[in-house]
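Incomplete set of chains, arranged as in the complex.
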Amino acid sequence: MDKAKGWGILAIGCLVAVALAASGKALGATMASKHPGGEATVAPHEGPSDVMPPVTGSPASAITPARRATNSAGQVIPKVHQITFVAKRTADGSLTYNGTVPGPTIEIYEGDEVELTLINQLDVDVSVHVHGVHYKIDSDGTRHTHSFAPPGGKYLYRWIAAVGTAGYWHYHDHVIGPGIDGVRGIEQGLYGALIVRKAGDPLPDKTFALVMQHVWFNNQRYPHTPLLEAKLGERVEFVVITHGSRFHTFHIHGHRWLERGTNRIIDTFTQDPGESTGFQVIAGEGVGPGQWMYHCHVHDHLEDGMFGFFMVRP
Amino acid sequence: MDKAKGWGILAIGCLVAVALAASGKALGATMASKHPGGEATVAPHEGPSDVMPPVTGSPASAITPARRATNSAGQVIPKVHQITFVAKRTADGSLTYNGTVPGPTIEIYEGDEVELTLINQLDVDVSVHVHGVHYKIDSDGTRHTHSFAPPGGKYLYRWIAAVGTAGYWHYHDHVIGPGIDGVRGIEQGLYGALIVRKAGDPLPDKTFALVMQHVWFNNQRYPHTPLLEAKLGERVEFVVITHGSRFHTFHIHGHRWLERGTNRIIDTFTQDPGESTGFQVIAGEGVGPGQWMYHCHVHDHLEDGMFGFFMVRP
């Protein structure tokens, strides 16, 4: 498992989730040159070769959520997750938690607690600020509360996933930068997903975290955006987070889902900096396998390479 | 019926909806110079004449949805809609489906299928990519799947409005442009609305489709934006779609509705590129007739002419 290129989870005392570094090979190259037969009403034609993309992407990133122990009544047994994040710079200049961008996806249940120790191997102060869950002000991860780790030091954050906080949340640095606002660390990669489940939530076969920032997904543009792979019929969970200074609209071809907390079916949604959401789809449901595009639907962003592929294989 | 200026629906085998080209004359010119009497507490005054707009707009555009045949149990009978789109350039330089911007509004029911034949009279590849409904990857309308019509050729798209896909969707080209992203055709007019109803949905007296892009509605700025006309008490349906590279907020004066899928009453909503929604209002309900403004509420856009009028007549 190559944590430097995929995701990873470094957990002390508790493995929160398992990072699977998928193959990343250009699976769709053959498909992309195959003309769809049944629907064609003209002689097969090839698009201009200079614009035909290989189907590729970053060494893929998916976690398969761990199944949690339940008691005799079928309830999830609360636990305290002891997690360690090491803030460090990677060879490509990214700032990371544990060497990956995004940082580890943390999956917990309502009732759980997290004790997250941040070890700072950077030469600037760094922190972890979390959304959604409960924490005291000294776990805020901000400069004015002094809740950060200085270079060479560490800091302990405590989070409580109180009942009612189930959702798709996220964490990020809140102190790197010239001001007190601390947005520059986020821009270089210090962010990740937090999933708070409640007992009975349907569990996906795999989970992908995608962070929209500038014209990137996970700080990459096509053809380096994540290649998301699933088999037809798998339950796939997407956690989508936005950072930066631009607005974005997330779209996946051929799939649709309920907007969280509503009865509205959507296949595209606005999500601006600081927001996060998630949803589950059955890969290829009603539409079959294919090389389905995911992208920001903002024209300028799409033209700048803010897209990738969701490969649903038979 | 002047399809070159209004909307039109060219359907082979099935008339999906009927486009009504309304008069487009400056109905409100008289109203605009009449000072409201009952509420005035000062002597009547006239605004500066140089900023008083005539109430005008594009030759108006409304469809009156066709009522569908039902069986003895009152259920809508599923059908296959055979539709033909001809992609062609109009005299003003727009790229269009069937000569209008937006293209035809397609109205179907859950359970229906669409066989859409795209005939390409342009000198570049063109496609139809649809949101919301089901389709196989070879109906994706993208370059990497070769699902487009070359110049002089055609392509057949098959859509299935599976149960659960009822909503306000849209279709657009996905291949015109220098990259694989295909956003340039949308900017020139290759877009339109798709309504998927379910049995029992209240049917409007008329439907307006408004597409926000750049600082335009339907690629027009005031005074060329659509003039929307209704009689007091009519049930009017709006389908609002966003394209381009800007964020927008849609507002109508004097009317309000439930945000789709929620219990929240709104009169303004954010909608960014790639998104679509719809709602129904009773024209003038609780507020009476009037020359009600609709506009993007973003200041710069409003100042650039991103507004029009919803004329509710007694």
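Read from first to last, the chains carry the letters A and B; within each, the first residue is number 1.
Rule of thumb we're sticking to: contacts are C-beta pairs under 8 Å (C-beta built on N, C-alpha and C of every residue); 3 or more make two chains touch, one makes a residue touch a chain.
What you see is a predicted model, and the numbers here were worked out from it, not measured in a lab.
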Overall number of sequence copies in the complex as this file defines it, 2 displayed: 3
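Here is the rule we go by: only the chains that are shown with their structure count from here on.
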Chain centre separation (chain A, chain B; CA means) in Å: 34
Residues on chain B engaged by chain A in the complex (per definition of touch): 117, 125, 129, 131-132, 134-140, 142-150, 153-158, 160, 162, 164-167, 175, 177-181, 183, 186-187, 243-245, 247, 260-262, 270-276
Chain A residues within the chain B interface of the complex: 28, 32, 35-47, 51-53, 55, 247-249, 251, 253-254, 256, 258-259, 262-270, 286-293, 295, 297-303, 307
